[in-house]
Structure formats: structure tokens, C-alpha cells
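Apart from one protein chain that is not included, each protein chain of the complex appears where it belongs.
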Amino acid sequence: MIRIKCPICGLRNETEFTYGEDANVNRPSMDEQGVQPWVDFVFNRDNPRGWHKEYWHHVQGCRQWVVLERNTLTHEIGNCELARDAKLPPSQASEAAE
Amino acid sequence: MPEPLSPLTNKTVAGHFGAGDAHGVTLGTRRVSSLWQIAGWGDFEAVAKPVLTSLGLSGLGCFRHAQQLGAVTVWRIAPDKILLEGVRDLAAAASEELMVLDLGHTRTAITVEGSASRDLLAQVIAIDTAPAAFGPGEFLQTGIHHVGVLIHCTGPDRFDILVPCTWAETIWEVLFDNALPHGLTIEEAA
Partner (left out) sequence: MSKYSAFSVFRHALSGNKSWGRAWRDPEPKASYDVVIVGGGGHGLATAYYLAKEHGITNVAVVEKGWLGGGNTGRNTTIVRSNYMMPGNTMFYERSMKLWENLSQDLNYNVMISQRGQYNLCHSPGQMDAARRRGNIMRANGIDADLFDRAEVKRRLPYLDYSDNARFPIHGAIYQSRAGTARHDAVAWGFARGADQRGVDILQQREVTGYLWEGGKIAGVQTSRGDIRAKKVALCVAGHSGHLAQMAGLRLPVETHCLQAYVTEPYKPLVDTVISFGAAHFYLSQSDKGGLVLGGDLDMYNSYAQRGGLPIVKHTLASAKALMPSVSRLKLLRHWAGVMDMSMDGSPFITKTPVDGLYLNGGWCYGGFKATPASGWCFAHTIATDTPHEDNAEFTLDRFERGYQIDEKGVGPKPNAH
């Protein structure tokens, strides 16, 4: 059982959450004309064998999205913060701030 | 205007169940009167202030302790979401920055009381229910049998569980079955 320290609710079981996806994905700005940045955003992933920043949704608690640092090889748990507070790739951070 | 029935009308059959000589748990229901949610984004504190001030409250509150003022109970369930029970109609407070939702008919309350009430909760949620960890005035949001609920500690051995009406029967059954070994009493429905 993965135990996640939700910033709002405290330490909870993974079963209170739904796994989201990789939180390190670079969303291009809406006026990006090139195809490759969009292909990378939608389809290509780093998929690290080690530390991974990922979204989880605390559906049975405060219903907030969090960004969790977790090691995909050892399942060690690192930092967990609200998605709105997390330092994400540049284009996502500016969208979150709006 | 017809009074809505409690979703637990058929479930609250008075009597004593389970372990014959024990009286560890009493289950009951409580009609939820007037439940509202206010939500926003950005500077939620500034936007929610007028509503909260009008109720005699000073701030948004914390995520762990309910605020109680007379018949009004207020829970801060997320950074920019507040649940209020026992308030007047809040529809007029809605604006571009403040979303107001009438949840009056969406929740019912199951009351859990007794010397084994904390043991019962510990059987159905994976959170510490010891008195030091979960005391009067504190609340938490979690899942019972995969249904999102809000559990409010209202006394040394007393809890209110706000459950979605859709799943109220199922949650009642889960609590009922888990309470039997402690000796279960069900009182007449309120």
C-alpha cells in the first residue's frame, strides 16, 4: 500500500487517490506552430527508471490534485505538494498561475 | 412542498443487534438541514469573506477543525471550498468569483455513538481514530467502502458521518455489519 502525505488531509492510503500521469510534461503554448512539440506533449514520455514526478487526484479526500515524487524502481515516496504549488515545466506553471 | 424522505427510512429498524450482552455502538440518522457549498479560485479568502463575516466567522478556518456557531457548522474541505450546514439560503451570495451550491438534498447524516464507536470506525477507515488523534470538533474526509464521506467528531465518543444520499444505504449496511461484534443498538428514527 502506497502511503501519500496529502498536504491538506495528511498521510493516506493510495486507495483514496486516482493516479493521474507524468507531471513533467511540457505543454506548448497555444500559438506553437511546430508539430514536434505537440507530438512530444501528447505522446512521448521520459518514463524514468527512478525518481518520477506525477499527478495523483485525492478523490476520496479533499479532491485536490497533488504532485508526488516517487521512485518508480524502489517505490520510495518523496515530497508531495498541491499541484497549484508545484514547480512544473515553464508553460504549465504560467497556466496554473492564471 | 413535500418533505423529502430520508434515504435510510427503511434501514433504521429500532432494536438491539449482534453481541447480546454488549452495547458498544449506537447507530442513528440525523436529518441534514440546509447544506451549502461555497467555492472559488484565486483570492478565495477575499471573495468568501462577506459570507463568512455575515455568519459571525472570522476566517476560512483550517482543514482539520470545524467551526461551530449556534446551529451553523462550517467545514473547510479544500483550499477554496467551504461546506456549511444550518445556514440560511446562500444563493444570493453567488457572483462571478464565488460559486454557491445548494447541497441540501444530496447528503444525509449517520450518527455513530458509544464506547466502541472509535473501534468501529477503525474497522472501516485507514486513519487513526484514537481520542488523541481524532477529538471533538475535528473532522476528516475519507472513503468508507470507496464512497467519499465527511466524518465529524461531535463528542468524546460521538461522530457524525455525512454520506451521499445515493450511497447512504450501502454505507449504513457496512457500518451495521461491522458494528455487530460490539453489540449494536438502533434507536427510533428521528
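All chains are identified by letter, namely A and B, in their written order; residue positions are counted from 1 within each chain.
The working rule: contacts are C-beta pairs under 8 Å (C-beta built on N, C-alpha and C of every residue); 3 or more make two chains touch, one makes a residue touch a chain.
Source: prediction; values computed, not measured.
*Asks:* When the whole complex is taken into account, which chains on show are touched by the absent chain?
*Replies:* By the stated touch criterion, the chain not on view contacts A.
*Asks:* Which positions on chain A touch the chain that was left off?
*Replies:* Answer for chain A: residues 1-2, 13-15, 19, 21-22, 35, 39-40, 42-47, 49, 52, 54, 70, 72-75 touch the chain left out.
The rule is simple: only the chains that are shown with their structure count from here on.
*Asks:* So how far apart, in whole Å, are chain A and chain B when each is placed at the average of its C-alpha atoms?
*Replies:* Here the centre of chain B sits 30 Å away from the centre of chain A.
*Asks:* Spell out the residues on chain B that touch chain A in their complex, using ranges where they run on.
*Replies:* Spelled out, the residues of chain B in touch with chain A are 63, 77-79, 126-127, 140-143, 146-148.
*Asks:* Help me check something: in the complex, which residues belonging to chain A touch chain B?
*Replies:* Touching chain B: residues 8-10, 12-13, 15-16, 59-64, 82, 84 of chain A.
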